[in-house]
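Of the protein chains in this complex, all but one are displayed in their positions.
Note that the chains are named A and B in the order they appear, and that numbering of residues resets to 1 at the start of each chain.
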Amino acid sequence: MILEVQGLTRYFGGVRALDGVDFRIGRGELAGIIGPNGSGKTTLFNVITGIYRPDRGVVSLEEGEITGLPPDEIARRGIARTFQNIRLFRELTVVDNVRIAHHPHVGYGAIAALLRTGAFYREERRTREQAEEFLSIFSLQDRGKALAKNLPYGDQRKLEIARALATRPKVLLLDEPAAGMNPSEVTTLMEFILRIRERFSLTVLLIEHQMRLVMGICERLIVMDFGQVIARGLPGEIRRNRQVIEAYLGKRDDTDGGGIRKKAR
Amino acid sequence: MYALIALGYTMVYGIVRLINFAHGDVFMVGAFLAFYSVEKFHLPLPAVFALAAGGAALLAVVIEWVAYRPLRNAPKIAALITAIGVSLFLEYFTALHQVFGPNYYAFPRPFQVVSLEIGGITVTNIQGVILLVTLASLGALQFVVYRTKVGRGMRAVSHDAVTAGLMGVNVNAVISFTFGLGAAFAGIGGVLYGIAYPQINTFMGVMPGLKAFTAAVLGGIGSIPGAVLGALIMGQSETMTTAYLSSTYRDGIAFVLLIAVLLWKPTGILGKARTEKV
Partner (left out) sequence: MIFLKNIAKAVLPFAALSVLLQFLSARGILNPYWVQIFQLACIVAISALGLNLIYGFTGLFSLGHAAFYGVGAYTAALLTKLYVGAYGDEAVIAVGAVFLGSLLAGGFAAAFLAFLVGLPTLRLTSDYLGIATLGFGVIMKVLFDNADSLVPQLGGARGMTGIARMTGIPWAVAALVAAILVIRNLVHSTYGRALIAIREDEVAAAAMGIDTFRFKLIGFTAGCAFAGVAGGLYAHLYTFLHPSSFDFMKSFDVLMIVVLGGLGNITGTLVASFAWIFLLEGMRVALPPEYIEFRWVLIPLLLIVTMLVRPRGLFGVREFPFLRSKVYR
């Protein structure tokens, strides 16, 4: 098991955003989390990565507990993520966005930086070359000098993944990577995800609404609704699961023959 | 009295998220307008209040129009810097001999001071007037914000200016109105200040302005009851420092209090906690 979540619960005011979430992800798996809007998927990511503390429950990475650690510590232990509403360092260049991710691995001290020693130049060159390598995976190598904010939307999404990869994670969490992409972009993205998992022997957990992507590449699915896991299994099983269909389309209602009705609580 | 100035800060911040450093100087201009209307024209007190409030409001609307509106979509700091610029300009421009002049002026008492002793506490009619005017202004403000169409517009804009605009609220008009209303209170505050501490000069707005702003933050900026609460706490703590410690520490105590409160509740006592959506 590389990532394990047990009984994770988080309240916002009186709302239970997460309500006893359990799941385990094996090393090298590519799993998807789906569920209607507001079902707690992003909150789950935020709790795993330490942005929110859980009110109850445990998160473990490779059998070590990481619950409640600060986000930077969790990142250094090997969980990287992207954000639903892209969060790049907008005023920095594309290369520097990726180079920042190298920060915990840079091999020179503050004194060396201030004096600009040989080690400083060597390391700077190394991180730059590595950053360019990460960019080339996503065919962004020619945009290195551009400011991140000037990239087109699709490239910003890719850059965010490149940046996350550059932290050298064991587990990569992608929050709606295909949001706002057209079908052909989604196809390329699917190939990218498969390729980077192979190349960096990653475990990938992604949140996505685009069923083509989810059904196309995820080996296993976790379905959430109202902060709870309501189903898990292979994509084929999920597709036929009654509870899942109800969560998405509402319960069949006798009076109007199946309109969409939110579960009331 | 801090309350009256604090209201302007809190209203403007609530709506455009700008610390309007020029507000203390609008207060000063209000005091000077009152000074001239009493000294030169011997106007009756209600007219003095009306003139000071109106003049201050007009000034603030002009400032907003000239210096802040063009920067509404620029980085926030640019507007803050122009606010400081406007503040300096008002202070030094009015200090010119051709304008108000750099000296201290004795503010004429518009009425006789009468002291009354009630249960061992001495109350002057000046304090009475201050209390009455403050309460009346607060009542008026409460009415405007919660019972009128402009007030609804103000609340809408403070919540989300873009959406409010889409809903048909005239955002610019609402912002102008807010500046004007806030300044009107500062103008009234200026008159009260002149009555209570009968010495005015063109730099008098700096410290009261800063402290009123602190009071607004203390109470929770953007919140009207918060501004009043903050001002009360501030006034009390200053009086007590002067009484028990030393008046040289008076200016500091307000800020010690402020920092303590911010560390305890980062958005002020009555401020709403804003959680950032990730």
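The definition used in the following text is that a contact is a pair of C-beta atoms (placed from the backbone, for glycine too) under 8 Å apart; a residue touches a chain by one contact, two chains touch by 3 or more.
Since this is a predicted model, take the numbers as computed values, not measurements.
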Partners of the unshown chain among those that are drawn: A, B
Candidate in contact with the missing chain, chosen from A:11, A:89, A:200 or A:248: A:89
Omitted-chain contact residue, chosen from A:15, A:115 or A:211: A:115
Contact partner of the left-out chain, one of A:7, A:26 or A:70: A:70
Contacts of subunit B with the absent chain, listed as residue ranges: 17, 19, 67, 70-71, 74-75, 77-79, 81-82, 84-89, 91-93, 95-96, 102, 206, 210, 213-214, 217, 248-249, 251-252, 254-256, 258-259, 262-263, 266-267, 276, 278
Interface with the undisplayed chain - residues on subunit A: 49-51, 70-73, 75-76, 80-81, 83, 87-93, 95-96, 99-104, 106, 108, 110, 113-118, 120-121, 123-124, 127-128, 145, 163-164, 167
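Keep this in mind: only the chains that are shown with their structure count from here on.
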Geometric centre distance via CA averages, subunit B-subunit A, whole Å: 48
